[in-house]
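Removed from the display is one protein chain of the complex; every other protein chain stays in position.
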Amino acid sequence: MHELVRQLFPICRSITGDGVRQTLAILGAYLPELQVHEVPTGTPVLDWHVPREWNIRDGYIKNERGERVVDFRYHNLHVLGYSVPVHGWFTLEEMKPHLHSLPEQPTLIPYRTSYYTETWGFCLSQHQLSALKEPRYEVCIDSSLTEGALTYGELLLPGELAEEVLISCHICHPSLANDNLSAVAVAVFLARHLAQGGHRYSYRFVFAPGTIGAITWLSKNAEAVARIRHGLVLSLLGREGAFTYKKSRRATADVDRALALALREAAVPHHIIDFIPYGYDERQYCSPGFNLPVGCLSRTPYAQFPEYHTSADNLDLVRPGVLADSLLLVQEALAVLDANRRYQNRCPYGEPALGRRGLYGSVGGVAAQPNGQLALLWVLNLSDGQHSLLDIAERAGLPFAQIQRAVQVLIAHDLLDVLPN
Amino acid sequence: MHELVRQLFPICRSITGDGVRQTLAILGAYLPELQVHEVPTGTPVLDWHVPREWNIRDGYIKNERGERVVDFRYHNLHVLGYSVPVHGWFTLEEMKPHLHSLPEQPTLIPYRTSYYTETWGFCLSQHQLSALKEPRYEVCIDSSLTEGALTYGELLLPGELAEEVLISCHICHPSLANDNLSAVAVAVFLARHLAQGGHRYSYRFVFAPGTIGAITWLSKNAEAVARIRHGLVLSLLGREGAFTYKKSRRATADVDRALALALREAAVPHHIIDFIPYGYDERQYCSPGFNLPVGCLSRTPYAQFPEYHTSADNLDLVRPGVLADSLLLVQEALAVLDANRRYQNRCPYGEPALGRRGLYGSVGGVAAQPNGQLALLWVLNLSDGQHSLLDIAERAGLPFAQIQRAVQVLIAHDLLDVLPN
Partner (left out) sequence: MHELVRQLFPICRSITGDGVRQTLAILGAYLPELQVHEVPTGTPVLDWHVPREWNIRDGYIKNERGERVVDFRYHNLHVLGYSVPVHGWFTLEEMKPHLHSLPEQPTLIPYRTSYYTETWGFCLSQHQLSALKEPRYEVCIDSSLTEGALTYGELLLPGELAEEVLISCHICHPSLANDNLSAVAVAVFLARHLAQGGHRYSYRFVFAPGTIGAITWLSKNAEAVARIRHGLVLSLLGREGAFTYKKSRRATADVDRALALALREAAVPHHIIDFIPYGYDERQYCSPGFNLPVGCLSRTPYAQFPEYHTSADNLDLVRPGVLADSLLLVQEALAVLDANRRYQNRCPYGEPALGRRGLYGSVGGVAAQPNGQLALLWVLNLSDGQHSLLDIAERAGLPFAQIQRAVQVLIAHDLLDVLPN
């Protein structure tokens, strides 16, 4: 995963443009079935329209000696995202409203965009800004804002069921590693894992620019939307820090409970927070008209770590081990959702005679019973058609995997029927 | 308000009689639309009958030298409320069962009544009682208990809606300032404030003697009762001390939530307590047949402050600033109820494009978003026809006023429809 992050890092992405296309081309090398969609500028999507496409070739501020004192080629954060083209000589005073820095983090370049107000600008470190002392500078942004398209990637991994689990992550940020190449990499490797098969649900991956990308996808996929049963937005999964799971608007959806269970069972530091209508694309999936059961998994959330939206969100910030732990956690939570069925105890009156079936210690020492015994009894007791395995695991306080093993044993002994989905 | 309390203080009120009439006459000077009702003695009201009317002209205990050692003209608490007439000489022993004092507060005169058992009595300080050492005294209570009427005042301030908010306070106590002239004054000034208009609900004020007055009003106003949507009993609002809001029997009525919100937002010390079938006239409004959503707002509750039902509940105990704070709190809570509507997001699928409408910071720095932005998003997200503004304010944890401002902005941009009441 870290190697993928490294490949993607140098690309200058935005909500449209060739940076997104290059990114999806690289993902396609990992996911041959990935489909790339282009939606033309001006297409109405829900309450929005697909914006003009932005591309950039170069950008700099030169002093009178012709030296680049701010240079897009050095770091693509230097140009304000969606800057319109500009070329000319500006006095320092004229330039200042177009310069963005972080006085409290004077060595870092901030990340800024202006998607919906036409302007241009540069982002630079406070040290760079302070060093600008000459009377005038040559400013150039060689960008274009033209009719074009919005590009997103989509991958469907069919399962036994037509019902879908949605995995979505934003791909619109330029050279920021944790935000959100980390989650893109986790999603790619999750897809490769799931592509090996063995899952009940169909899994749909959406790699799209934030906000407008999710809105575009929602707008054009009414039938897929209707099939979504669970969903996760993935973001910021490569930097060390406690997991943060933000619940869906529904608050008690299965995905909310499965993430809570997986985090608890993983015994890792984590926070579970309530839904708020701010954040990543769960804002769109959880808008009241859709109200999809989609939560958001991060590690330390946006704006809460010092490297957030700065040039310090670089390849060093993202750790291979952290990416691996993140992937594992997502896999475990999805495994819970995938296995979360309801069963019917075929011997609901009294306990079935487990001893006769070899499912009971024959010399009765109650205290020494392992939890395996207890798991059998919990599954039998709650498999009344009302309770899912998540219900049972939560109520029993036993690991989900142990409940699953009990189910296997009981099915093998004809004591359980699986119920329709 | 303190001036009104001062005007009302000297009057000897009871559950019937001229003291009530004089009180309502003074209130009428502040509230020209106040209607005074007289309900004749013997009228059946729910399970009760209107009692005989009690009036008193004088009352005293004289020693053999003709000196008044206890004198109604000095303090109207000296005569047990509803005392039947008596005149004669009594030995100290004969008199003692008729004398009420507070041994633990030896300088204070207690307040006592005997509405439903015919007797007579005097209330006096323990010091006065201890000083009674002579063998016999002349006792005189010049009162009358006759066919007459029960008197109460009522004021309706029509709003856009026929549905009503009830404000009720007891007016049956003689010279006690906090209990309940404080709340009477707050109610009068609240009515004057609401009379300026601009409210959706109609507001009904009932100034009535405790218990029998509320029962009489309930008995004679079935149609108004059916229109009550929210209600508050006001009591004990002039003495310093934390607010106490006692919830309605329904416990989760809008009035209960609005008072909790207003108290929380006012950031004042307060207690919210569960309904119990004891207290003021919320007992009648919350009787199971009516079960009205009526709570009770006090500061330190009855029997929990040392001056309660004694001559120390005087004009000094009630503070102008405290009255003003009480009025403000009630106004804020009622403003919440009045504004508490449900709206429908007209763009429920995805977020509407706020940037296009100038409702979004154009240079995207997520962390710096003020709560105003968040308020817009919360209102949009929860305006699904199910959630009221109270629901939204509670869930968002944002000030109600900020939620209201967001509603105004969104309506101005055609993003919200108001739903029928």
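We call the chains A and B, going by the order they appear; numbering starts again at 1 in every chain.
The rule is simple: a residue touches a chain if its C-beta (ideal position, glycine included) is under 8 Å from a C-beta of that chain, and two chains touch if they have at least 3 such contacts.
What you are looking at is a predicted structure, and each value in this text was computed from that prediction instead of being measured.
Between the chain not shown and the residues B:37, B:112, B:264 or B:413, the one that touches is B:112.
Touch with the chain that is not drawn comes from one residue among A:69, A:86 or A:377, which is A:377. Of the options B:43, B:105, B:126 or B:211, the residue whose C-beta touches the omitted chain is B:211. Across B:9, B:90 or B:290, the residue that sits in touch with the chain not pictured is B:290. Interface residues of chain B facing the missing partner chain: 46-48, 80, 100, 110, 112-117, 119, 121, 211, 214-215, 218-219, 249, 276-278, 283-284, 286-291, 302-303, 308-309.
Looking at chain A, the residues touching the absent chain are 345, 347-353, 355-356, 360, 362-367, 369, 373-374, 377-378, 380-384, 396.
By our rule, only the chains that are shown with their structure count from here on.
Chain B is reached from chain A by a rotation of 120°, derived from superposing Cα atoms (nearest 5). In whole angstrom, the spacing between the mean C-alpha positions of chain A and chain B is 54.
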